[in-house]
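Before I ask anything, let me first share the structure, which is written out below as structure tokens.
Every protein chain of the complex appears in place save one, which is left out.
All chains are identified by letter, namely A and B, in their written order; residue positions are counted from 1 within each chain.
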Amino acid sequence: MNWFSRPASETQVTHGQRLWLYIFAGVTMTLLVVPTLIVIPMSFSDSQYLEFPPEEWSLRWYHNYFGSPEWMGATATSFKAAILTTIVATPIGVLAAYGLHASKIPFIRATFVLLITPMMVPVVLIAIGAFYAYVKLQILYTMTGLVLAHSLLAIPLVVIVIGSALKSYDMNQENAARSLGAPRWKAFMTITLPQIRFAVVTSALLAFLTSFDEVIVAMFISGGENSTLTRNMFNALRDQIDPTIAAISTIMVLVTTGLMIVAQVFGTDKSQK
Amino acid sequence: MSAASTLNSDGLARDERLERLKLFGLASPAILLVMVILVIPVGWLFYVSFLGADGSFSLENYERMIERKSYARIFYTTFEVSILTTILCILIGYPLAYFMSQLPNKWANICLITVLLPFWTSLLVRTYAWLVLLQKSGLVNEWGMSLGLWEEPLRLVHNMSGTLIGMVHIMLPFLILPVYSAMRQIDRDYLKAAANLGASPRRAFWTVFFPLSTPGLFAGALMVFVLCLGFFVTPAVLGGGKVIMVSMKIVSNIELFVNWGAASALGVVLLTLTVGILWIASRFLNLDTVSKGGH
Partner (left out) sequence: MSDTGQGALPIAVRNVTKTYGDVFALNDVSLDVKSGEFLTLLGPSGSGKTTLLMVLAGFTRPDSGSLKFGEDEMIRTAPHLRDVGMVFQNYALFPHMSVAANVGYPLKLRKTPKDEMDRRVEAALETVQLGGYGERGITQLSGGQKQRVALARSIVFAPRILLMDEPLSALDKKLRDRMQIELRHLHEKLGMTTVYVTHDQREALTMSDRIAVVNHGRIMQLATPQELYEQPANRFVADFIGDSTFLDVTRSGSALGAAGTNLKTTRHVPDGEGLSLMMRPERLHLITGKPAKDENVFEARVTELVYQGESYLLYAHLKDGTEVAVRGAMRAGTFDALPKQGDTVQLGLGVDDTVLLAGEEA
């Protein structure tokens, strides 16, 4: 019996009959991945027109990027904002998720919905709202303002990831620790936190990426020396296709992929598999 | 109640309140942040949307939306893009999710990476990649012509088709992930039972498998549709000014015309639409699956 006539499903459909599905899936998966990755070889092209495969290889666009004080400043801003957002949003979100999980008050559900609204409200609205608020608070175009707004966007993700981790965590362990003599905060720090550490790592990475990739809010409330990389990229894209952006994109893809690997290594529980 | 049965009740009630307050207090920094940067400013936008050019109460911002044809076009475009993107995502994403759900775990996880990689990659990078690929001298045109599929370079970008290609690519993971997880939860014995009871494979799929996967499909489609309604970056870059969606109009109202009233009114309508759709949908399906669908 060859592979084509072997059954592929519970209902005995053969691989041969499913060939169309395999081809379709292969093409779709290729189309999902390739556009992101093809920018990488293109960024090493010497030509203004981003050829693939490049006729002349060069680091021209990387020189352009690394040699530009504006791009370098924006990159520094983006990293700074993303790191600070991670530092701010992760603990705030973890505390909120724990508070909502552990307390028994009636409007928990409403509070949860309130905390995930930043995910549901169109970002444009958040951007102009924050712009207005920042004018009043006089923190427009500051790092503080940027980090607070990005933390706002990251908190729903942290709350959801930590919340679902707590749901599958046995709170009796914390009770056990308390009965053995640990105050509640200590029980949380020594027993609960180590066990939801994978979720904490994941949510921290999500917070980082939320800030690092964010465009629209940054467009409104970051500026001057505190312009983010994405803000400058977006503005450059509106004007023309600057090949420097291919170089920046490559670096961003590498950052993301790196973080994904970090998430795979530190963000999943291998002992459970 | 006798006196004995209220023993320590005041103190215990006080302890209980204190504990609740402490636990709830843990959420207060997050609540404060959401209130100060989101709820209060959006509330203010709501207020501003009812102010006329002279600063008095007026409905002119909303009247303008009804009167001017350009606004009708914007709403039409927004819905057109959102609906088409959602349909395309379902047509492409559902079979792919099905394919992955049929694989052994190890292979499914590898295929899942092809969905997660773009999901984690910056939206701007992906939009830029499509801009490069689809432009007049881009790779798609170059290869299409060299293969003899078409003679002249096609206009693939700076129009509706470019916008849709980019949007579908960006939204696909949001559909695939919840659908895939719903499919994974389906007990395969149902299909064996259906076959055992005499259903053909096709019938078993449509009467057993598909209905059981619909919660994931609804959640994913809803997520995609709602995200599309408020989308900005991709249509702004790939639409080349020809595809104007509500969020883009809001931005231009502020950046170009500094017209907060008009921008706010549009924002209020967009928010109402989004919340309304989510609210209606939540009456038919558990919102938890939607929020889980995000990640």
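To be clear about the criterion, contacts are C-beta pairs under 8 Å (C-beta built on N, C-alpha and C of every residue); 3 or more make two chains touch, one makes a residue touch a chain.
Small disclaimer: the values here were computed from a predicted structure and weren't measured.
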Tell me which of A:Ile116, A:Ile191 or A:Ile248 is the one touching the absent chain. A:Ile191
Which one touches the absent chain: B:Asp15, B:Glu67, B:Asp189 or B:Glu255? B:Asp15
Which one touches the absent chain: A:Ile87, A:Leu137 or A:Ala182? A:Ala182
On chain B, where is the contact patch with the chain that was removed from view? 4-9, 11-13, 15-16, 19
Using the document's contact rule, name the residues of chain A that touch the chain not shown here. 170, 172-173, 175-184, 186-187, 190-191, 194-195, 271
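To be clear about the criterion, only the chains that are shown with their structure count from here on.
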At what distance in angstrom does the C-alpha mean of chain B lie from that of chain A? 16
Tell me, which parts of chain A touch chain B in their complex? 8-13, 21-22, 24-25, 28-29, 31-33, 35-36, 38-39, 42, 49-50, 52, 92-93, 95-96, 98-100, 102-105, 111, 114-126, 128-133, 148-149, 151-152, 155, 157, 159-161, 164, 206, 209, 212-213, 215-216, 219, 230, 233-234, 237-238, 241, 245-246, 249, 252-253, 256-257, 259-260
Parts of chain B lying in touch with chain A, wherever the complex brings them together: 19-20, 23-27, 29-31, 33-34, 36-42, 44-45, 92, 95-96, 98-100, 102, 111, 114-118, 120-133, 135, 137, 139, 169, 172-173, 188, 191-192, 194-195, 199-201, 204-205, 226, 229-230, 232-233, 236-237, 247, 250-251, 254, 260, 263-264, 267, 270-271, 274-275, 278, 291-292, 294-295
